[in-house]
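Heads up: the structure comes next, in structure tokens.
Every protein chain but one is kept in place in this view of the complex.
Entry: subunit A
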Amino acid sequence: MSETSLTGSHTRTPLALRFPSVLIFLAVLGLFTLGVTILSEGFGIGVISTSFVKTLGKTLCLCLVALAMDLVWGYCGILSLGHMAFFGLGGYAIGMWLMYERTRLIVVDSLVASELPPTAQEISDGIATQIFGVVGASEFPPVWAFAHSLPIQLAFVVLIPGLFALIFGWLAFRSRVTGVYLSILTQAMTLALSLYLFQNDSGLRGNNGLSGLQNLPSLDAVPQATVSLWFFWGSAFALGAGYLLCAWIVSGKFGSVIRAIRDDEARVRFLGYPVDAFKLFIFTLTAVIAGIAGALYYPQAGIINPTEIAPIASIYLAVWVAIGGRGRLYGAVIGAAFVSLLSTWFTGGQAPDINLGFYTIQWVNWWTVLLGLSFVAVTLFAPKGLGGLVDLIVDRTSPNRHGADLGPDPGALREKEAEK
């Protein structure tokens, strides 16, 4: 019975102590936030430029969406190649309000000078012409019906990706679409969405997208140095909260069940678990997290357009998580932070080109190749990713997989091969 009391005591230990990585992560995130604040232009000594604060804030949002990707793929085994679409939808939802409200203030300002007080219709027409002039329209499309309301658009940040994922997931999981087919289906969904948004009559300004999102309405007086920190803090808070939520989800029996679904879905069904409902829950929840991450990201980026939703974005997301190490939350965060910052560095032209004499490697072009090669290398030689380095330190015991590792496929599959 001694073992009973031993495991029994587990239930009363707080999450953070049972999973020291959670505590460490939150501490590191807190210190990082503090450090950036002290070094910033807005509140500190001004060592870090405002644009770099924005880059870091955006990176935190990418870490958050990577966390969602890890939950859905690394833990539940659903290789969704469409989560950046949910990220984009969250961005569009908040972007609509930002753009509407700011334009409204500008229009109202410009009409103040006129002799008669402007009617509501005049104001509305003014805003519509301002916003939709670029796509040759001057009326509000139906999707903008609630753009004037911040609370409603904020609700849309979670509701639209959530509902979208719920319907898509329900159709897909109910028909038992799994593996590669599901990945292809999610890519198709993403492609369809981005192509739709590219159209001028989609109501979301076609390929122009939404812009000027970095300007907060009626807060023009607040310098960007300050606004950038607000968003940075918001992103850090969201990442911390998201990390806690994910850690809580994967720590208990729910985590056991979704990892079991990843490894052998059919077996879980015979234990009596409604596998489709679990997948749908995780798919929808992660879509909501992605939506929130997007809503924090795009005001820092300043602009959102349909390119952001292109299929490749979601593939990059999977690559980050794979490089960071899927199936562990900090792995996803490390992967997203490391690769996206490196990517910014390389594609931003800051990386020194390498002159080979007969050929000059220009990183702006060659970075994607390097990333692709790293992805292949990680998949083949270090399936645990960068997060696997942590194991070297804490010597985490891994199961005897008969020499085969988790690999790119669900674990159980490799297991079967290994046994042969």
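Everything below uses one rule, namely that a contact is a pair of C-beta atoms (placed from the backbone, for glycine too) under 8 Å apart; a residue touches a chain by one contact, two chains touch by 3 or more; residues count from 1.
Here is the rule we use: contacts and distances are computed from a predicted model.
Per its UniProt record, the hidden chain corresponds to "Urea ABC transporter ATP-binding protein UrtD" from the list "Lactate utilization protein B", "Lipid II isoglutaminyl synthase (glutamine-hydrolyzing) subunit MurT", "Urea ABC transporter ATP-binding protein UrtD" or "NAD(P)H-dependent oxidoreductase subunit E". For the chain left out of this panel, the touching residue among A:Leu105, A:Leu159 or A:Ile249 is A:Ile249. Note that of A:Phe270, A:Tyr359 or A:Phe381, the residue touching the chain absent from this view is A:Phe270. Checked against the hidden chain, the listed residues A:Ala260, A:Ala287 or A:Val390 yield one contact partner: A:Ala260. What subunit A contributes to its contact with the hidden chain is residues 1, 3-4, 7-8, 11, 249, 252-254, 256-257, 259-260, 263-264, 266-267, 269-275, 277-278, 281, 397-401, 411-412, 415.
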